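A protein chain is absent from this complex, but the other protein chains hold their places.
Let's look at chain A:
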Amino acid sequence: MTNPKPKSIIPNRLISWLDVLAITAWGILLLRYWLTGKLNLLIHPNYFGLVIVTGIILIFVGCLKAQELWRRRQRDIVPNTQHISLFAPGWGSCLLLTAAILGFIITPQVFASDKALQRGVTTDLLGTSRIKPQAFRATVRPEERSLVDWVRTLNVYPEPDSYTGQKVKVQGFVIHPPDLGKKYLFLARFVLSCCAADAYPVGLPVKLEKNQDRYSPDTWLEVEGQMITEEVGGKRQLTIAANSLKKIPQPQNPYSY
């Protein structure tokens, strides 16, 4: 134990440096997402603080270890050979490092209509069962409700007729579900309750005056109009009758919470 074979020292030291590299890389990656504003594509803003502090601690821990390794470079390093276990030495840090490097190279992207369709957005408002009325405010004027507010309101009181004639002004991106007729498009937003892994699309169908092909999928629109009840996809459903559709740039933070 006290006299480890010289040739075993080099790989062990390498593994220690690999640990330092992997942990520091993750710290930098987390802070980078925060500083470049990409963090809101990945997680709910409630957890930004946690992620930032984690990034700082990881860098700190990495630096502490690096300093120690550097100071001890003249002496033998006796690694914890009894420490286990699941992976061969070096594998764990290699995986961590690889994931961090991929994180640096590939930019996370905003989910779009393909993801929404894959998640199963249809006219039956899939996902509404998860929308609790936590942000529901009875006093909100109809035209001030966001798309998510509308879906939440509808979830609390699902009779479409009771909203008929109310004014609407909402923003979202365009989806063309296959079962929706040519006269309609589906306006959706992704809702994030924790992280991108649980992002789910919600939205409402929009009845167009003209053919929907004018708006390709993923176009962001601001739709103004009023609520009507329509038979969409074989189901009576609250629908926006659009008076005006305005193309808008993708919002800084495309998700709702």
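By our rule, a contact is a pair of C-beta atoms (placed from the backbone, for glycine too) under 8 Å apart; a residue touches a chain by one contact, two chains touch by 3 or more; residues count from 1.
Definition applied: contacts and distances are computed from a predicted model.
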- request: Among "Glycolate oxidase", "ATPase", "Permease" or "NADH-quinone oxidoreductase subunit C", go ahead and choose the protein name stored in UniProt for the chain not displayed.
  value: "Permease"
Statement: Touch assignment to the omitted chain, from A:L14, A:L102 or A:I248, lands on A:L102
Statement: Full-complex touch with the removed chain, picking from A:E143, A:E159 or A:D198, is A:D198
Field: Positions on chain A contacted by the hidden chain, ascending
entry: 1, 19-20, 22-23, 26, 30, 33, 39, 41-43, 46-47, 50-51, 53-54, 57-58, 61, 64-65, 68, 78, 80, 82-87, 91-93, 95-96, 99, 102-103, 106, 108-109, 111-112, 114-115, 118-120, 126-127, 130, 132, 134, 193-198, 200
